[in-house]
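Working notes, beginning with the structure itself.
For chain A:
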Amino acid sequence: MAVLRTLLYLFVYPGLLFLFAYSTFCEWFDRKVFARLQNRMGPTHTGSFGLLQPIADFIKLLAKEDVVPAAADKGLFRVLPAFGLAVVSAAGLLLPVWNFDLAVPSFTSFQGDLIVLLYLLSLPTLIIFLAAWSSTNYFSSIGGARVLTMLFGYEVPLFLAVLSPAILAGSWRLAEIAAFYQAKPLLILPNLLAFAIAVVAVQAKLERCPFDIPHAETEIVGGTFTEFSGKKLALFRLMFDIEMVVSSGLLAAVFLGGFPGGALVGFAHLVVKTLFVIFLLSLIRALTSRIRIDQVVTLAWKYLAPLAVLQLLIIILLKGLLS
Partner candidate 1 sequence: MLKKLARWSRIKSPWILHLNSGACNACDIEIVAALTPRFDVERFGILLKATPRHADVLVASGPVTRQMRDRIIRIYEQTPDPKFVIAVGACAMSGCVYRGAYNILGGLDQVIPVNMYVPGCPARPDAIVDGVVKLLGKL
Partner candidate 2 sequence: MTDAEIIDRLKADLGGKIVELTHPAPRRLFLKAAPGDLLAVTGTLRDKYGVVFLSTITGVDKGETFEIIYHFSTPEQDFNLRTELPRARPHVESISSLIPGAVLYERELQDMFGIVVDHIPDARRLVLSDDWPEGQYPLRKDWKHERPVEVIPGGES
């Protein structure tokens, strides 16, 4: 029974199958919302309401010719997309869904899984950098340098922002943090500032407008992915989609009280909360113009990081008051 449950967990929910299906749905949702915000339709004619659009994109890319540029580091170039996908999928397993028993640590929920999840979510950035570097194209190289530069910008505010609810809850375990806020929903409010910072940082992590600097098409063509085509591009796109789901799941778990109540109700919570976060991300994408790389760093260190520290201060004071 336990083996079956583990397999189910790994491959069906919230493992690979679910992540694939749900991430494509989320991409559709994101594209549709983005299009509707711009007063147009977005994908419509692929499946009903265009729901199958991301899947069609994925299959088409799989079926396309796969070009490896002559100058590229072939080993790295080939292996990185799969590696990136593996990393984000592994991160997806750590989301606190389907945890029936809080008291028992399992391989998916343990003290400190928040840190592991954050770490796993940082890896794709490095993978993208390596991928860009290994393709030895001017535009890719510039894109790669930009990826790393941005990493230094947004990672610290993100960690600090996620820290504050964890401190208030007094745990490094996602499931416990979620349970804490389920018990005291009002305490979500003091974390709103951190939530806002985290949303912005996640936007940067996902390289979406206004932070789509590494692959800004009007500046450096495809940027990091200029040389990737076919299967590899498909895997990278899927990686971004899953990363979007996992990071919005993380925000939902940490800031919005997680996904309580068994498989079905928990699933509903998951869908509603992640879609809410994704809606916010889409809104930011539609609202802003791309900023320059120096402006990202300025924004992160001048505004986001100090605000995150302020938030931490508030939380620590609050914790003192409460106890």
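Here is how the candidates were picked: all candidates are chains of the complex that A comes from, given by their letters.
Heads up, the rule we're going with is that a residue touches a chain if its C-beta (ideal position, glycine included) is under 8 Å from a C-beta of that chain, and two chains touch if they have at least 3 such contacts; residues count from 1.
Everything numeric in this text was worked out from a predicted model, so none of it was measured.
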Next item on the list: Would you mind flagging which of 1 or 2 touches chain A in the complex?
Entry: 1
Next item on the list: Would you mind writing out the residues of chain A in touch with candidate 1 in their complex?
Entry: 31, 35, 38-46, 50, 52-53, 55-60, 63-67, 217-218, 221-222, 225-230, 233
